[in-house]
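Omission of a single protein chain aside, the complex is shown with its protein chains in their original locations.
Chains here go by letter, A, B and C, matching the order in which they are written, and residues are numbered from 1 within each.
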Amino acid sequence: MPTSTTTRFSYREAVRDAMSQAMRRDADVFIMGQDIAEHGGSQKVTLGMLEEFGPGRVRNSPISEMALTGAGIGAAMLGMRPIVEIMYEDFLTLAMEQLVNHAAKERYMSGGQLKVPLTVRTQGGAGWSSGAQHGQQTEGWFVGVPGLKVVYPSTPRDARGLLWSSIYDDNCVVFFEHVQLYNQREELPEEIEPIPLGKARIVRIGTDVTVVAIGPLVHEALAAAEQAEQEGISVEVIDPRTLQPLDEEAILESVRKTSRCVVAHEAVRRMGIGAEMAAVIQEKAFDWLDAPIERVGARFTPLPFAPGLEQASVPRREQVYAAIKRTVGSR
Amino acid sequence: MPTSTTTRFSYREAVRDAMSQAMRRDADVFIMGQDIAEHGGSQKVTLGMLEEFGPGRVRNSPISEMALTGAGIGAAMLGMRPIVEIMYEDFLTLAMEQLVNHAAKERYMSGGQLKVPLTVRTQGGAGWSSGAQHGQQTEGWFVGVPGLKVVYPSTPRDARGLLWSSIYDDNCVVFFEHVQLYNQREELPEEIEPIPLGKARIVRIGTDVTVVAIGPLVHEALAAAEQAEQEGISVEVIDPRTLQPLDEEAILESVRKTSRCVVAHEAVRRMGIGAEMAAVIQEKAFDWLDAPIERVGARFTPLPFAPGLEQASVPRREQVYAAIKRTVGSR
Amino acid sequence: MTELDYIVPSQTAEPGRFLQQMLVIRKFEQQVEERYRDGEIPGFVHLAIGQEAVAVGACAALSPRDVITSTHRSHAHALAKGSSARAVMAELYGKLEGCSRGRGGSMHLYDVERGNLGSSAVVGGALGIATGAALAFSMRSEPRVALAFFGDGATASGLFHESMNMAQLWRLPAVFLCENNRWAESTPLAQHSPISDLTQRAQAFGMTSLEVDGQDVEAVYRATAEALAHARSGAGPVFLLAETYRLAPHNVGDQQEYRDKAEYELTRATEDPIEKLRERLALPDERFAELEREAELVVADAVEFARRGTDPDPATLLEDVYAD
Partner (left out) sequence: MTELDYIVPSQTAEPGRFLQQMLVIRKFEQQVEERYRDGEIPGFVHLAIGQEAVAVGACAALSPRDVITSTHRSHAHALAKGSSARAVMAELYGKLEGCSRGRGGSMHLYDVERGNLGSSAVVGGALGIATGAALAFSMRSEPRVALAFFGDGATASGLFHESMNMAQLWRLPAVFLCENNRWAESTPLAQHSPISDLTQRAQAFGMTSLEVDGQDVEAVYRATAEALAHARSGAGPVFLLAETYRLAPHNVGDQQEYRDKAEYELTRATEDPIEKLRERLALPDERFAELEREAELVVADAVEFARRGTDPDPATLLEDVYAD
């Protein structure tokens, strides 16, 4: 049997690979965004793509997030599969109208005549003092918008497989990348394994507590789980990967086993996706719960610049660990 | 003792009265928005204000929601107390960048040098086949944005007293009105009684179930409570009125008494403010809960046009009643 | 059904047919007003009375594979682009037989097969979409054009500017057709725009602009044909300004307390595009009355069709939220 060759992909390269392979296969796939051409994008995700695909399919755009998103929607309605890169997710605020009122609704309002197979990729996150307008996490807003799908991968494999599925999904997908994950590496086969949207991944098996974490918090949760393990606490870690549709069954199954749950994300706690998860879990696994669902998320403040303040504002392994201890402590 | 004269105010008139009284008292208060001058606004809330205050303080604006909001922020930074009317809350999507990245953060980013005493009034809601872009409920997005306050009154008295407090609050307040409430009437004294932001109102006292409802759902909840009363179920109804800051204590106190809770709003259930409420309640009143917190909200779809579909998509008293029955049923 | 049930964009200047088509639209709008007042039509409706020549003239110049995007004031555009009066009326009634299966309503008319990509009820909201459609045509080297209808009020919106800039920058085959009816709801042009000649908007992007009398359907046809030829040739987009009039309130129910009554009456008396064409064609009264009756029949049939239509089943509520 031939062994499939594998390569070490960074998260950044994995994202690029999904786009490049789709663009090789399919003339309808293209990408637009600011500084994505020669410059390779502000995070260098698209580096080299201009050379391979040319300026017609790797389109450098003016600073016009609204029109960029609108043009993506229009091209998608005509059957293209555009990828729009919004440089920082903070700037999704500029595209909000187009995403919420158009991308999400064109199919419904047209009674099913239209599809909007648009992928909006964006990135952000704390940890490098980028300030209050270049680091907030905004995925929660889109989860509550019927018609949109929301994806947030935490590993190179998931990033590649989910981006592939997003590009080929016939709906608008808002795809979140985290700046602190771009250099994460993983051995992957050359051929892409598509990962279906809406399927969670059990990252670590455990029996005492379920931690549902997304993005960088998946890795923080793993570290916290290792630490808890030392004290004999067995932690299961689940990464939903897709936030809409949300794999409620996978989460509920785990919580029904462990009876304790922590939800964790980098976004502000209040109105973060963790609120929705907690609401769903307490509703559908009430009788299994031995303790309140603990929520881990950023403190209620704009992202401060000073490194010490920034650190104090966003959650990392310590906060997840503390939450695990709290929920187990109330045994 | 002199009896204070009272007048019958509609919710619409109550909103207008708060603005007019503030504008009479204070030259720094003014209003900007589309068609608010001769036309009195799309919902006639500002009718007559042009005549009293003139076009300089009742400023008809171009269709430029971004600049309108930005100008409100700038004027507020200079010490004015602007009121910006966004005709439909669906169009808050256009102002999202200015609200989230600027109004909410200028104070923090400036290390406390600035204040943004801006009030952004808006309205919307289902029930009259206004279609997918003129009826969605968007209050949830703003609750998770540190630096913003969010208000959603359900009665003329609350509308007037809370709008007054919003205008005089030194932070940016997003103030939600519901189109179906404009003709609600209530006897009010001439002098405004300011209502502090962040204080819930116990609308109805009961012992078996707490219903936390906002906006039009307060009235639906009351109707459902009457119906439940017939069957011997005693329902307490709480209207938080302010969603940020949220009066958690008032809600928790009630739930600790009743041990059962329903949260209800017209917005889509997923990621609605009810998710946050459920998450808080299960966290802080876990040991008191006898049943899962029930969430009532719109179905997961853009607002459909056809009346029958629209009715089927948004929650009314029947859904609140059913949720009350469910939670009591799981006794 | 008669041949008038569908307006077939003619791609040639046929004033006689233009008149018929404008009459269908006029009668349609008048009937909508009545049906709305009678409570048969839910939601709210914006009529294009006075602007029929723009819709008919522009759509006649489009080839069947060209696409349009429209606005809250969308009935005329939908009809002129070839949707049947029945399907549009049924949509206004919220029926399954409507052109958006009852999901859209008056402000969300779609007919993708006939090149109507739909109308945005957010002012200016479809201009990026039209730009994107044009981008698709350009990338695929298809000889198609995307034409966006929008009002004078929309030219104050950021997306208008961003879309114009992008379309010109990328030389996309788009036509930005601005219907300057001098009002944005209750706001006269002078209260939302510091300039009165809206072609100046195009100068910010170095975009070719054309101006046309929007009450003269033949002129609109010719100007649109010229704009389309320019766009189709690869020379880039065109800003096409049609000077027109809103000979009706902003929406049915609007009292127009902000508008001078005398101006309104005078404008209605002197700027009716249908009366202008009738005069130019020197049509005998009898013949005109006949055309009116024909149009009324089409519309009456559409109303009957809509009334008999099916209410969407609430069980299908969640259909088409997502494509699968």
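Just so it is clear, contacts are C-beta pairs under 8 Å (C-beta built on N, C-alpha and C of every residue); 3 or more make two chains touch, one makes a residue touch a chain.
Quick caveat, the model's predicted, so the values are computed rather than measured.
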Visible chains in contact with the missing one: A, B, C
Option from B:G74, B:G127, B:P194 or B:G308 whose C-beta touches the chain left out: B:G74
Identified contact with the non-displayed chain, of C:L109, C:L159 or C:L277: C:L159
In terms of residues, what is the contact footprint of the unshown chain on subunit C? 156-162, 165-166, 168-169, 191-195, 200-207
Write the list of subunit B residues that the hidden chain touches. 30, 56-57, 59, 61-62, 64, 66-80, 82, 97-98, 101-102, 106-115, 117, 146-147, 149, 170-171
Even though one chain is not shown, subunit A touches it at residues 34-35, 37-40, 42, 60-67, 90-91, 94, 128-134, 299-302, 304-309, 311-313
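FYI, only the chains that are shown with their structure count from here on.
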Please name the chain that ends up farthest from subunit A once chain centres are defined by their CA atoms averaged. C
Can you give the whole-Å distance between the Cα centres of subunit A and subunit B? 31
When the C-alpha atoms of subunit B and subunit C are each averaged to a single point, how far apart are the two points in Å? 36
For the pair subunit A and subunit C, the C-alpha centroid-to-centroid distance in angstrom is 40
Where subunit B touches two or more other chains, by residue: 90-91, 94, 131-133, 300-302, 304
By the touch rule stated above, which residues of subunit C touch at least two different other chains? 100, 102-104, 108, 120, 122, 125, 158, 321
